[in-house]
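Excluded from the complex is one protein chain; the other protein chains are retained at their positions.
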Amino acid sequence: MIRVLVSEAPIDVGAEMAIAEAAGGTQGGAVATFTGLVRGDDGVTELTLEHYPGATERALEELCTKASRRWTLSGVTIIHRVGPMRPGERIVFVAACSAHRAAALDACAFLIDRLKTDAPFWKRERVGGSTRWVDARHADDTAAAKWRS
Amino acid sequence: MIRVLVSEAPIDVGAEMAIAEAAGGTQGGAVATFTGLVRGDDGVTELTLEHYPGATERALEELCTKASRRWTLSGVTIIHRVGPMRPGERIVFVAACSAHRAAALDACAFLIDRLKTDAPFWKRERVGGSTRWVDARHADDTAAAKWRS
Amino acid sequence: MRMVYFAWVRERVGVSEEDVLPPASVATIADLVDWLSGQSTAHAAAFAQRDRLRAARDQAFVSLDTPIDGAKEIALFPPVTGG
Partner (left out) sequence: MRMVYFAWVRERVGVSEEDVLPPASVATIADLVDWLSGQSTAHAAAFAQRDRLRAARDQAFVSLDTPIDGAKEIALFPPVTGG
């Protein structure tokens, strides 16, 4: 099962885990997840995520399909929030479900590393009265590149 | 923050995520988790987890401390269920919270790999009318060994 | 052909999307960026740092040297920062 959702609504991790586990069925004994939260360091008071509607969902589904080809997975989930959010709130939740824990853990790391470079999202931070676009990190390219083969 | 819980109660992943995230504060932008579920393959209808009260909690706390020394983590959680449970139910939930996703992902993999070999739990499966103790897997020793240094 | 812009590229161009009719000599997305840069100072400012510009052709990520080849929609934007 591939589940992709891009939405302005807060991410309900408990509900998403239940969906991922149910899709895995009784064969899927391992679920690895990654959750990204808005960090409040450097005085950031708000983060706004812009995205490319249509292209975003397509990129995320493609990423899930790539993970499913690379590992034996019973379920792959990517939930990405867009719009304004505050420090401590969840930006992204990815889950990989498999019969084997190594596959679930590796697929989860792959999904979040590649999502950082392969999906059309842009972050804008508010600090005090002004806002600034977040620059892409070189470290993200390096992390994503380690999965290319 | 280190949180260790060994209990017969079902594991509430949504509640545990909220606790882990709150402990991480606004500096902890990344949470990686692993959830192990009872598999229903091979006709297993029930799994019972026996443990060594006192020694179990001590072993799990030690594992959390080791992870905290190895990576910069704002929170480490291990929740392990004991007693009887059914296919699809959660056996174990581990979470690692960090400012950096690589640390959270690696610590999470370390925790589950080492938990499989370093904590006193024993699984007994029910298949039809009889029960059998689950044998330790050589693959678990190999997975745990890769973290030794 | 529909152009769409995101993040600071959108802010600098001043619109989130626009319809354009480039001449036949505009073959690749890089050609299109050059041609648009000649149309207004806002476009020129938005596209000044070519190494910080990324593109999608009909909603799929492509490099700037990709031919336009009858595309319905070309998107221009900065390097992505999701997740």
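Chains here go by letter, A, B and C, matching the order in which they are written, and residues are numbered from 1 within each.
The working rule: a residue touches a chain if its C-beta (ideal position, glycine included) is under 8 Å from a C-beta of that chain, and two chains touch if they have at least 3 such contacts.
All values reported here derive from a predicted model rather than from experimental measurement.
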{"item": "Among the chains presented, those that the missing one touches", "value": "B"}
{"item": "Absent-chain contact - pick from B:R39, B:H80 or B:R101", "value": "B:H80"}
{"item": "Absent chain, residues of chain B that touch it", "value": "36, 49-52, 54-55, 58-59, 80, 91-92, 112, 115-124, 133-137"}
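Keep in mind that, in the parts below, only the chains that are shown with their structure count from here on.
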{"item": "Chain nearest the global centroid, as defined over all protein CA atoms shown", "value": "A"}
{"item": "Mean-CA-position distance for chain C and chain B (Å)", "value": "48"}
{"item": "Length of the line joining the C-alpha centres of chain A and chain B, rounded to whole Å", "value": "22"}
{"item": "Centroid spacing, where centroids are CA-atom means, of chain A and chain C in whole angstrom", "value": "26"}
{"item": "For chain C, residues that touch 2 or more chains besides their own", "value": "none"}
{"item": "Touching two or more other chains - residue numbers and ranges from chain A", "value": "36, 112"}
